[in-house]
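Let's turn to chain A:
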Amino acid sequence: MKHDLLIIGSGIAGLRAALQAAYTAKIDIAILSKVQVMRSHSVSAEGGMSAVLYPDKNDSLELHAYDTVKGSDYLADQDAVELLVQMAPIEVRFLERIGVPWSRLPDGRMYQRAFGGMSVPRTTFAADKTGFFIMSTLYQNILRFDNIKQYHEYFVTKLIIENGEFKGVTALDLKTGELKLFLAKAAIIATGGAGRLYRFTTTAHSTTGEMLGLALRSGLALKDMEFVQWHPTALVPSGILVSEAARGEGGYLVNKQGERFMKRYAPQKMELAPRDIVSRAILTEIAEGRGFVHEESGMGYVGLDLRHLGEGVLNQKIPFITELAHKYVGVDPLEELIPVRPAVHYTMGGIHVDTYGRVLAPDGSWVRGLWAAGEAAAVSVHGANRLGSNSLSECSVWGRLTGEAAAKYAMEAPTPATDERYIKAAQGEESRIFDKLLHKETGGISVYELKGRLQDAMEQHFGPFRQGSTMKEGIPKLLKIREDFANVRVEDGGRVYNQNLKDALELDGMIDAALAVAYGALARQESRGAHYRLDYPRRDDENWLKHTVAFFNGGQIQLSYIPVRITKWTKFEERKY
Partner candidate 1 sequence: MPALTVKVKRFDGRKSWWQEYKVDIKSRKISVLDVLLKIKEEQDPTLAVRYSCRMAICGSCGMVINGVPRLACQTLLAEIKDDTITVEPMWNHRVIKDLVVDTEPNFEKLRKVKPYTIRDLKEIYESDREIGQKPEELEKYYNFAYCIECGLCMAACPVVATNPRFLGPMALAAAYRWSADSRDQGWPVRAKIVDTDEGVWSCHLAYTCSAVCPRGVDPGFAIQLVKAALMRRAKKL
Partner candidate 2 sequence: MSEGTIRLIFLLLALYVIIMIGVVFLVLLPMYVPLSEVLSSNPITVYPEGVAEVNPTLKFLEATIAAAWSTHGILGFRRFLSDLAKTERGMKYVNWLTVALVVVIVPMVIYAIMTL
């Protein structure tokens, strides 16, 4: 099948890119998504979207950029950050015009709330379902354009890149079970993060990050994969996200003794310190025996206290949290503490791209015709730690930028010819999937067992507190999993909607992404942002103020480093909140 522009992934970044591209040029756009287009995990974003909408004496673009850079532990590329803060208000206003129901002030302006790591309230929100509202609005606006074709439930299995130029992808149509070849002039990868590498995560079952593994395999590079964010508050035991908005609206974190323990870790910002700090604080409390223990799962947790906020705030501003707490834990936030503990939330790393979202090969040259946006890309505005609510801004901003750039590129690029080579590549892929994976008689390891092993290994060896020795033990485990994948058995032999096969393919990519995390984490001998090492507890700006770039070299992960782009903020303060 031929299209001008392929958009792989249908989260906020993907849909925003599609929208912008469709408006920019009358080209034939296809959105490929492994779930139905409006089901992407962006819907679960709760808190809000940061943007300096009404600059005054308290707030300015400068300050937002500074907060972001400081929050990132100075690993963010500062030119990208400046682009982000500049574009974010434009994007918020754009979303307002296409119909997002932002929460309002009585005079009709947009309401903004406080968020972790931000020095002033600047998080625009729509109750506590911001991501959902943006997603559904974007999705419904997609329907305006006839030149966008949606492919629901197409699982991309391979990127075809030739001589540094993007050619197409092969995708498995889950509904019919056929492998299809898509040829296109350009593509935008917007497949999101890899939260499911870990067991206890806030992300959806579909956020597996196999695309990152596929990217590695097709010769692209991953940047800063070792930085995995733990969100401080996820419901115990399910891992469902409790938005930072709960603390932004004034919630407290308390331990078993009823003490607001954050005063010992971040005396000024208390609960609204950046996420890595709060997460570590909670885990420290639990480790030191001041947390509660969940009876059924044995997990330690602390309490999120919203009792003093009153019913009005709970019902108006954070209704979803109340609902989730009530539904999945059986706790009424007005009367009891909500049990929370940190869970994997975001991968700061992703596909190596430049400031404008163009995908770069390991040697730093642009892979022509390929962009990446959103969580899947590491533009590196988040550096070592993302500030809450910056992600929606990032997705939207880079969705727009890449969409526009890709549309312009696709207008000028020549139509791809149906070459024998691509058909051969597709056939190779077909035989890999259907002959080798699906119709295999031998091998007895279940996909889910192996996935469980991967998640356990990641949780155990590459958790929020990392140590050289444990990580060294973890890598052989991952390699063993890689090896065992050859013996994986897909028990469902059918073609139509074969989820078992999809899970196997997901796992395949996940293992590679996990390896990139593992190697990157082992190599980085310092503590920065979300990457915290017990054996190197300090930040080391002299040796490690650089991005990790991981790529495949002969089937092995190899690392190289590139410098951080620094413009204005050259004084590297210690992060104290």
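Basis for inclusion: all candidates are chains of the complex that A comes from, given by their letters.
Assorted remarks:
As a working rule, a contact is a pair of C-beta atoms (placed from the backbone, for glycine too) under 8 Å apart; a residue touches a chain by one contact, two chains touch by 3 or more; residues count from 1.
Just so it is clear, the model here is predicted, and its values are computed rather than measured.
Picking from 1 or 2, the partner of chain A by touch in this complex is candidate 1.
Those residues of chain A lying in contact with candidate 1 across their complex are 23, 35-36, 38-41, 43-44, 53, 90, 93-94, 96-99, 101-110, 129, 132-133, 136-137, 139-141, 143-144, 150, 152, 175, 204-206, 238, 240-241, 296, 320, 324, 327-330, 446-448, 490-492, 494, 496-500, 503.
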